[in-house]
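The other protein chains are all here in position, but one chain of the complex has been omitted.
Up next, subunit A:
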Amino acid sequence: MISELEQFRNETLAEGLVKAIRRYDGRPVSIMEVCGTHTMAISRYGIRELLPPNVRLISGPGCPVCVTPSFYLKSALELCRRENTIVATFGDMMRIPYKGVSLLTEKALGRDIRMVYSPLDSLDIARQHPDKTVIFLSVGFETTVPVTAIAVLEAAQQGLDNFMILSANKTIPAAMHLLSSDPEVAVDGFLYPGHVSAVIGSGLYEELAKAYGIPGAVTGFDPADILGSILYVLEQIRDKKATVANLYSMVVQPGGNPIARGKIDEVFEPSDAVWRGLGQIPGSGLRLREKYRAFDAWGLINGSVEERDEEAGGCRCGDILKGKCLPSDCKLFGKICTPETPVGSCMVSSEGTCAAYYRYQ
């Protein structure tokens, strides 16, 4: 592995890009970074303060934890309290609050909740505990869904009947169409997610650019990558063009990764999905196909949890996810809502917009 520090110790490239960006003298513009990891990297490298006042970066809905509606967590809490049940989850989900409780507090009370690094780890847990039902909290975009699909396929092949997933998986394209067409969300350019694009490809963005006249760039996560993509978008705006650059071409192909997409299609089918802050977006979710419905933990919930997203009073995560306001515009930010006492999920996830602003600004 190459150290990112070594890779970017030469700061000349970043300095040159910053100088070029500062020369932008056009109309004020807002560029949205769709992906939570970009939000984190932008804050981590202090990129916002390097931009001229007429260039604003706003954060989009690309953190899977942040866009997970409250009823999902309510369901997860209900499942973890069942007898003979092990809930497996990525670390980010542990701290999300729901009416004062979280998976972390449930774990402290003795529920069997395991933190995993891959959906396949939860499959291993199911193999090791044949007498218990193992439920993987499947939350993520196209980046993580292929591995979840593989876990389901393996479980089916091996006849594992004690493994289930609670899917809140989502796909990015429908959300991007919604954001691009919403007149209230005045986005002038997009920084497209690097990892998601590796699966779905960069072709979709060409459609968006053509349909809505918004330029964009697919980019990686290092400072020079991000600065380069900002510069590209600004040049497009200045030249009144709306094309898409792929600045992450080592990883992202125009057609994406057909094998990964094939796995998703084999196991999941599109469904309507509720996004925290964005509401229901038709066709933006993924539910298990009929053939794999035996692995669907929603069957255990059986309608006992209403599919409604409840925002805590005063929380503006929704507007923040749409880029309509900054975390600092929220009255709760940094006062009632902090990483120690998060109110909204944007403050919980390490990639959440509010957490990024709080930690790094």
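Of note:
Please note the rule applied: contacts are C-beta pairs under 8 Å (C-beta built on N, C-alpha and C of every residue); 3 or more make two chains touch, one makes a residue touch a chain; residues count from 1.
Here, contacts and distances are computed from a predicted model.
Think of the chain that is not pictured: of "RNA polymerase sigma-70 factor", "Hydrogenase expression/formation protein HypE", "ABC transporter substrate-binding protein" or "NADH-quinone oxidoreductase subunit F", UniProt labels it "Hydrogenase expression/formation protein HypE". If you put the hidden chain back, the residue from A:Glu15, A:Asp161 or A:Asp272 that touches it is A:Glu15.
Taking the complete complex into account, A:Met94 is the one of A:Ala20, A:Met94 or A:Ile336 that touches the chain left out. Between the chain not shown and the residues A:Val139, A:Leu204, A:Ile264 or A:Cys346, the one that touches is A:Val139. Note that of A:Pro223, A:Gly277, A:Gly318 or A:Gly344, the residue touching the chain absent from this view is A:Pro223.
Those residues of subunit A that touch the chain absent from the view are 1-6, 8-9, 11, 14-15, 18, 36-37, 40, 43-50, 64-65, 90-95, 115, 117, 139-141, 143-144, 195-196, 221, 223-224, 227, 338-340, 349-351, 358-361.
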